[in-house]
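A single protein chain has been omitted; all remaining protein chains appear in their positions.
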Amino acid sequence: MKRYLRPLGASLLCGTVAVVAACSSSATSTGSPGSTASSAAKNGGTITIDAGTAPLSADQGLDFTTQGTELYSVVNTPLLTFQRGVSGVGGAKIIPGLAQALPTVTNGGKTYTFMLRPGLVYSNGQAIKASDETYALERDIKIPWQAASFVSAYIAGGTAYADGKAKTISGITTDDATGKIVVNLVAPFAPIEDIFALAGTAPVPPSTPMKNLANTGTIGDGPYMWGPITPNQSYTLVKNPKFDVPGIPKGHANTIIFQVNTNVLANAEAVLNNQADVFDAGDTLPASIISQVQSQASDRYQEVPTNSSYYWFMAVNQKPFNNLYAREAVLAAMDDRALSRLDSGLLSPDCHLIPPGIVGGGSSPASCPFHPADGPPNMTEAKSLMQKSGMIGQPVTVYGEERAPRRQWLDYITGVLNSLGFKATEKVVNSSVYFTTIGAPTLKPQFGFGDWVQDFPNPWDFMQLFAGNAGSSLNYGYVNDPHYNSQINTLPASTPESVASQWTALDNYAVGKAYYAVYGHQEFPKFYSDQMNFQAGVLSVEYQTDLTSLELK
Amino acid sequence: MARFVTRRVASAILLLFAVSVVVFGIFEVIPSYNPARAIAGRNATTTTVQQVSEKFGFNKPVYVQYGNTMKLIFTGQIVDYSDNLNVVQQFGQRFPVTASLVIPAALIWMAGALLFGSLSALRAGRLMDRGLTVAAIVGVSIPVFLLAAVLLYAFAFRLPWFPNTGYVQLGDNPAEWAYHLILPWIAIAALSVGFYSRVLRASALDVINQDFVRTAKAKGLSERQVFVRHVLRNSLMPIVTLFGLDFAALLGGAALVTETVFNLPGIGQYEAQAIGNLDVPPIMVGAMFTAFFVVLFSALSDVVYALLDPRIRLTG
Partner (left out) sequence: MALDSADDRGAAGVVVTAAPRDLSPEGRQPSAIGPWRLAGRRLRRNKVALFFLALFVVIVAMCLLAPVYSAHIAGIGPNTNNITGTVSVAGKQQDVVSLDGVPIGPTWGAHYLLGADTNGRDLAVRLLYGGRTSLLIGAIATVIIIVLGTLAGLLSGYFRGAADFILRPLMELIWSFPVVILGVALGTALAIGGIGPVKGNSVYIPAFIIGVVYIPYLGKPIRGEVMRVRNQDYIDAARVQGMGHWRIMFSEIMPNVSSTIIVFVPLILASSILLESYLSFLGAGVQAPNASWGTLISDGLDYLQTTPTFSLIPGAMLVLTVLSINVVGDGIRDALDPRAQVRVRT
């Protein structure tokens, strides 16, 4: 009942003012990529991570959760990868993984050519062949991978394979002799490089069954490989001595054990009392223990910003939120500071969808309409907007998850809607089925909770949530704005940096139309035991707790 | 005897099917229930959802789906929707944990009930009796999640005498296994021991006043001999029946609250998570599993009844 979907992206962002403090005390060096933080790194030992949420599966061919990515990203290295151990606003730089170099792009952006590094072997000694990549992508579609649409929608021949009309994905051709992999896309799509940096696209031996291997995980070529797994309880990783890919750190600990206990408070206590080494960053540190942690363990606790956004969606195709004034009233009345307190203070208030750490984000919270995001709400304006809208007294059902603090956020926003004059009732849905429930075409929710943690550090990843194209069940508000849709279609053809200002403009446009009520970006807890080298550990937004950076003192 | 067994087996099979239909039905009526969506995930396109739907057969009529699910259950191939794990295997892995929790706890509470119930009956009306009465009523008035949380707080956190949740396999380390289970055992036993001792007390008092007991005493047997050999034997019946039902329910996962609070990966925890996830296969298997135990223990206690009291015939 606690699935945390979507992996996180890039590394720490140190550009904006709000997080300079965090960055200056953050551990990792800005030295050459792949170098370990301290030259006198200690290798060996066993590190335990206590987590409140288990991955959906240890198999990267099914799973696409934050917890899962944390784990199998060190087992299954894809063709490309996100740079590890480096902090900086350079964002999560995409570097070659199992490929020799970044792909060459030809054919007007529709063809990507990779060359596999020669002589690579899996953790079991088997040689890695170019055709293994095709097999892995087909496996993703067959199982299906929770992000299978990335493969089937953008790679030519993917849909035909998914429908069972083709025996293989026609858009990929490989040559085992030379290690060449050629990928043809349906249309130019720059984020495809990010997709090839996701662990789910990593090559696997062709003997790997095309089904979810939750009990064993899969074979890959990474700094670690799988040890014993008890699904939903414990996942063990052991060092892979055969791993040697330039640019990717080999890791320090010999064994990493990820253990699951839904009692997050107990996990926090365990780390506080040094009975466990790492508090999984994907969990919220309960408010009741934060002051204790800050006083007793200030040298091993830090709050780190991430590329994620929390928002309320409002259905624009039905009453009452088909009325612009009604939506604006919500923006005017919502107090982001209150929502932050409910999150143990780990939320940085903002009204923009693109997080500050991603190209196109970083607009000041003070520039939000009606009131600065980190200031008190503007109730007078809100009430007058409600009068103008004529929607006073309208019934609204507000949807939210039962997991803390989402339920508390739900209680709060329902109260706000009621104070505006709506007749709001809340409906709590179990976390593990929440998004699939509200995404169901039959439900048509009026108002509800939404969150997004980056898949990869590209503004398209966030903005595509509100694109009006059919087939996407992520657009819970049924937003369908022609200008917005056209921007979403054209901007991804170029690199994000080159069109950064246009992404920002699109975000501001949507905020102006109150298409979403974003209230902030999450900060994650970096909390270790005193046996860990705190400075060396990296809390990376793409990989969450970067397992290769963990080392004992 | 043979008739007894056949009738019980027949009613058991009927019951198992009825239970499975009820569980299946409960979740089918939920308007937003869509397991295909849940399996395909948040990002899934409609095509992926359809693909999953066909693969699992969710687009077939309800009774066909029920039939398929039952078939999968009985061939041991049923997987759960949230994690894609084999349900029967999960039950097999988790049952030892629940058994480790329930069996020793049951022994503790029954031993306690026998002891305190007997003492209470022998000293009826006196201080010990009154004290036990109070303890018994308090025991049935406390919800187990509160008791478990307070035990954890007091004895695992404030006074770190016991480990802070978790389970260790018996095979790995018997001492640690017991050490981790002591607080959960206390939580479960504490609720039942008072009640059972009161039942025994009442039943024993009923028997004590009967003529044959006076005869035994007149024969010159010591009070203890009279009590153990004549009184106890005849007063065990109500306890036996109640115990059978409670034990069956616990084995089937009724201890889910205790397992959740103490993070014991047993059947109850699995069923609780499955219910939250609207994950039907584990709940169906769990309900049938429990019903099976209920029927089994109900039959067993009938047999014990007949053994204890030769006047009773087993007719089923």
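We call the chains A and B, going by the order they appear; numbering starts again at 1 in every chain.
Throughout what follows, contacts are C-beta pairs under 8 Å (C-beta built on N, C-alpha and C of every residue); 3 or more make two chains touch, one makes a residue touch a chain.
Because the structure is a prediction, the values reported are computed rather than measured.
From the options B:Gly125, B:Gly220 or B:Pro310, the residue with contact to the chain not on display is B:Gly125.
Within the set A:Ser291, A:Thr380 or A:Thr442, the residue that contacts the chain not displayed is A:Ser291.
Touch with the chain omitted from the figure is made, among A:Arg341, A:Lys388 or A:Lys513, by A:Arg341. Screening A:Gly44, A:Pro209, A:Gly390 or A:Gly415 for touch with the missing chain picks out A:Gly415. Looking at B:Met70, B:Ala190, B:Leu236 or B:Leu256, the residue that reaches the missing chain in the full complex is B:Leu256.
For chain B, the residues in touch with the chain missing from this view are 14-15, 18-19, 22-23, 26-27, 29-32, 124-125, 137-138, 140-146, 149-150, 153, 157, 191-192, 195, 198-199, 201-203, 205-206, 209, 238, 241-242, 245-246, 249, 252-254, 256-257, 271-272, 275-276, 278, 283, 286-287, 290-291, 294-295, 298, 302. Against the chain not displayed here, chain A makes contact via residues 265, 269, 286-292, 335, 337-338, 340-345, 376, 402, 404-405, 407-408, 410-412, 414-416, 425-430, 437.
What we mean here is this: only the chains that are shown with their structure count from here on.
One simple way to say how far apart two chains are is to compare their mean CA positions; for chain A and chain B this gives 41 Å.
Put simply, chain B touches chain A in their complex at residues 31-32, 34, 37-38, 40-48, 51-52, 82-85, 93, 157, 164-166, 260-261, 263, 265, 273, 276-278. Chain A contributes residues 1, 5-6, 56-57, 62, 64, 144, 146-149, 152-153, 159, 162-163, 212, 214-215, 230-233, 261-263, 266, 269-270, 275, 430, 432-433, 435-437, 439-440, 442-443, 471-474 to its touches with chain B in the complex.
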